[in-house]
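One protein chain is absent from this view; the other protein chains keep their places.
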Amino acid sequence: MDNKKEILDVFDNPNPERNYIIEHTAPEFTSVCPKTGLPDFATLILEYIPNKLCVELKSYKYYLNSFRNDGIYFEAVTNKILDDLVQVLNPRYMKLTAKFNTRGGISSIIIAEHKQEKSL
Amino acid sequence: MDNKKEILDVFDNPNPERNYIIEHTAPEFTSVCPKTGLPDFATLILEYIPNKLCVELKSYKYYLNSFRNDGIYFEAVTNKILDDLVQVLNPRYMKLTAKFNTRGGISSIIIAEHKQEKSL
Amino acid sequence: MDNKKEILDVFDNPNPERNYIIEHTAPEFTSVCPKTGLPDFATLILEYIPNKLCVELKSYKYYLNSFRNDGIYFEAVTNKILDDLVQVLNPRYMKLTAKFNTRGGISSIIIAEHKQEKSL
Amino acid sequence: MDNKKEILDVFDNPNPERNYIIEHTAPEFTSVCPKTGLPDFATLILEYIPNKLCVELKSYKYYLNSFRNDGIYFEAVTNKILDDLVQVLNPRYMKLTAKFNTRGGISSIIIAEHKQEKSL
Amino acid sequence: MDNKKEILDVFDNPNPERNYIIEHTAPEFTSVCPKTGLPDFATLILEYIPNKLCVELKSYKYYLNSFRNDGIYFEAVTNKILDDLVQVLNPRYMKLTAKFNTRGGISSIIIAEHKQEKSL
Amino acid sequence: MDNKKEILDVFDNPNPERNYIIEHTAPEFTSVCPKTGLPDFATLILEYIPNKLCVELKSYKYYLNSFRNDGIYFEAVTNKILDDLVQVLNPRYMKLTAKFNTRGGISSIIIAEHKQEKSL
Amino acid sequence: MDNKKEILDVFDNPNPERNYIIEHTAPEFTSVCPKTGLPDFATLILEYIPNKLCVELKSYKYYLNSFRNDGIYFEAVTNKILDDLVQVLNPRYMKLTAKFNTRGGISSIIIAEHKQEKSL
Amino acid sequence: MDNKKEILDVFDNPNPERNYIIEHTAPEFTSVCPKTGLPDFATLILEYIPNKLCVELKSYKYYLNSFRNDGIYFEAVTNKILDDLVQVLNPRYMKLTAKFNTRGGISSIIIAEHKQEKSL
Amino acid sequence: MDNKKEILDVFDNPNPERNYIIEHTAPEFTSVCPKTGLPDFATLILEYIPNKLCVELKSYKYYLNSFRNDGIYFEAVTNKILDDLVQVLNPRYMKLTAKFNTRGGISSIIIAEHKQEKSL
Partner (left out) sequence: MDNKKEILDVFDNPNPERNYIIEHTAPEFTSVCPKTGLPDFATLILEYIPNKLCVELKSYKYYLNSFRNDGIYFEAVTNKILDDLVQVLNPRYMKLTAKFNTRGGISSIIIAEHKQEKSL
C-alpha cells in the first residue's frame, strides 16, 4: 500500500502568493472492512491551502479508486490518505473529513488535519 | 448497571501522534422512563479525540443496546455513558450529544463533554 | 403472542354513515430480530376507514410497545399487527405500511392491506 | 357548539359556470382533548369546488378559533367542521384533511370528503 | 382591466402537430386586496398544450406586472388570468394554479382549468 | 400571572460537578395577543446549564400551557418565562429562544439569556 | 421619501435592563428598480437589541409597504431602512439583512449593521 | 443543425423482449436565446422504453454539448432533441422533460412525448 | 456470472394467502464499467409481492456484493438481477429500480418489472 501515492499527479499552484482554499468532495470512496471482508463506503471531503503544488483531479480519483479492494479500518485509511497527500503536496494547510455510511446502525466521521509549521 | 462498561472493547489508536476527531452517530438508542415505564428513544452523537485507545464499533453498539430495558432519566444516562467511555478510553477530549425524541410534545437534547487535563 | 390484541381499546365511530380515512403514524416501533437477537426499529403507518369502531390511540401505543422484546421477522410482524387490528375493528378498509430502518446497509418496507368484502 | 357555523361568512362565487378548486391551509388549529384536558394542535387543509358561494377567509379563521377551548376528539372535530361548511356553502365537492401533531409519540391524520349528488 | 390582454404577445407554435406541455412558473405575482388595501403575493403556475400560438414570455411577465396595484380577490384574479390567456392563445388545454401566501395565518391555492372542446 | 412559577417542579441535578447543557424544544406554545385577542403561536427553545436543580419536563409543559388564554406580547412573555425559570432553577446559564409564527406576513424571534455571576 | 419614518410606531421596551435580541423576518418586501421600472422582491431580516423602544409590528409592516412603488436600488434601500429604524429606535445594536430575488440570473444579499457607541 | 444527430451512438438493447424504462437526467444543458444572445440553462430528463437500440451515454452528452452556442427557443430545442432521438433509436416510447432556469423571474418546463404506433 | 443466484437464500412466505408488498432499498450497489474500468455506483430498490418464497436479506446483500468487481452495463445488470430474483423466488410481481450516480454529468435510472401470468 506504500506506493499508492505515486498515482497522484500534481500541477503548479497558479497563485502561490495568495492563501486560498481548494475543496474536493468525493462521495464514492469504497474500501473493505479487514475484519468482515464487507465493503465500506464513505464521502471524502479534502480541504487544503496549496503551497507550490495542487493535486490533479483525475489522478486523485484514481488514487482513491486504488483502495477499492484493500482491507483497512476507518481511522487508518483517513490518516493514510492525509499523510500521502501531505507528502506529495506539502500544503500550507490540509484537512480530510471522511464520512462513513452506517454500519450496524452507527455512522462514523473521521476528521484529521495537518498544519505546516511556520506557514499560516 | 455498574459493570456495563466491560462490554466495551478497544483497539490501539493507529495515529496517536496526531490529534484527530472520531465521531459515531447512533440513531437507535432506547431506554425506559423510570417514572412511566414507557420507552424513550434518542440519537447519540459521540465525538472524541483518541489518546492511546479507540472504541471498537460493534462493542459500542452492544454497550448501547444493554440500556434497552433499563429505567434511567435523560440527564443521568447521558452522563453515565460519557463517564463509562472516559474511563475505558481516557480520551484527550470527548463530547456526547443525546437528542431525545419528543415526550409530551417537548423534545430534549443533553450535551456533556470531558476535557483531559493538560492535554489539548 | 396471541392475546396481545386484548390490549387494544376501541370507541364508537362518531360518523359511521360517512367513509372517511384515519391515519396513525408511529415512528418508534421496535422489536427484536429472532435470528440475531438485535433490535429492529420501524415507523408504522396505519390507514383505515372505520366501520362501527375506532382504535383508541393510547391503547394502540401500548399494543405496539408490547412487541418490544419479542423476536419476530419484518414480514410476520406487519401481517400480525394488521390481522389483530382487523379482528378487533372489523374496518371497511385497512392498510399497514411498516418502514424498517437499515440492517446490513439495506432498509425494508412491508405494505399489507385488508378490504372488507362488499363494503367499499 | 351547534351555532358555531353562524360565524361563517360567505360571498358569491365569481365564476360559478366553471368547476375550479379552492384550497385553504390553516396550520394553527387548536382544540382540547376531552379526556386529558390537554391541548391538541392540527393543520387543516380544506379543498372545495364552490357552487354558488365561497367562504370568506377571515370568518373561516374566526370559526376555527372558536374551537380553541372546546373538548372534542380528532375524528369528531374533523367531521363536524366538514358538516358545518357543507351546510353553509353547499359546495359541489369538499374535502377536509386534518393533520394532528404527535400525541404519545403517534401523529394522526383524518381525511373526510363530501360529494354533491348529481353535480360533478 | 378589460384591455390588459392586449399586453400579451404570441408566437407561432413550432410543433403544432404534437400535443406537448408548456409550463411557466412566476413566483413574484402581486396584487392588492380590495377590502384592506394590503398587498397579496402569489406564485402562478401556468400549464398549457398550445394550439397554433404560444405566449411570449416577456409579454406574459409584463401582463402579470400590470396587476401590481389592482384591487382584486384571489378567486377572481385567477379566473381572470385564465380567461385572458384562453382568449388570446385558444390552447388545446390550459390550467392555472395560483398559490397565495398566508393571510391571517391561512394560505390559499386556487386551481382553474380550461379544456378545448373536441380537441384532446 | 405572578404565581405561575409554582407550577414548575424540579429534581436534583444528577451531575452537578460537570457543566453540561440541557435543551428542551416546545413547538406548541400559544398565548393571546393583548391588542387583537387573536391567538399567537411559538416554538420555545430553552437551553440551560443546571446548577443544583433541573426542571421536571411534565411540569414545564403544564407551566407553558398555563399561558394559553393569557393576553401578553411577544417580548414580554419571553422575558417572563426566562425570569420564572431563573428564579426557580438558579441555573449557571440559561437562554430562551421564542420563534413566533408569522403575523401580518412577518415572523418574529425573541432571544434572551441569563448568566449567573461568577459561575462559568 | 424622507418622512416615511413617521409611519413607524414604537412601544416601551418591557425589559430595558436586559440585552436581548428581537428579530423580525418580512418575506414580502417589494420596490421598483429605478433603471428598468421592473419590480424587485426581497426578504428583510431585522435583528436588534432594543434600548428604550421597540418597533410596533403592524406599523413596521406599513412602513415596508410604503416602498411598493418607489424606485430605489438594493444598496440604497437597505441602508435607508436601517437609518430610519436607528433614528426612531436608537437601538443598542441593529442589523438588517436584505435578500433580493434573482435578477438576470443573479441573486443579491445586502447586510448592514449599526452599533451604538459605548453600549454593548 | 440538421446533422447533429450523427453525433449520437447506439448499442443493442440487451433485453428487447422486456418493456423496461431507461431515464437519463442531464442537469447541465445550455444553449443561447436567439433574441437576446444570452445563455439559457436547463435540466433535461429523457425517459424511454428501448426497442432494438439504446443511446450510448457519452455520445448523448456530446450531442447535448453541441447546442452550447446555438440560438434556439425553449419550445423548439425540446421538440428538436426528441425528434432526433426518435429517429435514431425508434423507441417504443420516449418522453423529454426540459426544465429551464428562471428568465425574467419566470422558470419554464417543456414536456414532449412520442408513442410508437402499435407498440405498447 | 451465471451461478450468482446460488448465493440467494429464501424463506417461506409467512402469509401466502395475502398479496402484500416487500420493498428492499440497497443504496450501496457497485460494479465496474466494462468500457472504462471505472466503478459505477447505484441505489437498488426492489419491490415484490411474494408467492411462496421471500428472499433472505443477508444473502441478498452478499448477492449484490458479488457484482463489486464485475464489468457490466447499467441496462444489463438491472435486467440480470431481476431475472435471477424471478427465477429463485417466482414472485407474483417484481420491480427493480436502479438509480445510478452521475457519470459524465448525467445520472441514469433503469426500471424493469416482471408480472406472473394469471396471478394478480
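In this document, chain identifiers A, B, C, D, E, F, G, H and I correspond to the written order of the chains, with residue numbering beginning at 1 in each.
To be clear about the criterion, contacts are C-beta pairs under 8 Å (C-beta built on N, C-alpha and C of every residue); 3 or more make two chains touch, one makes a residue touch a chain.
Just so you know, these numbers come straight off a predicted model, no measurement behind them.
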Chains shown that the absent chain touches, full complex: A, G, H, I
Residue, one of I:Asn15, I:Thr102 or I:Gln116, that touches the chain absent here: I:Thr102
Touch list for chain I against the chain that is not drawn: 101-103, 105
For chain H, residues in touch with the removed chain: 27-28, 30, 38-39, 41, 65, 68-69, 101
Touching residues on chain G - with respect to the absent chain: 73, 75-76, 78-79, 103-113
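In this section, only the chains that are shown with their structure count from here on.
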Selected pair, out of G-H, B-C or C-D, that shares over half of its residue contact pairs with C-I: C-D
Pair sharing more residue contacts (C-beta pairs) when G-H is set against E-G: E-G
Distance between chain centroids, defined by C-alpha means - chain C, chain G (Å): 52
Inter-chain centre distance, chain A versus chain H - centres from mean C-alpha coordinates, in Å: 37
Sequence positions of chain F contacting 2 or more other chains: 27-28, 101, 103, 105
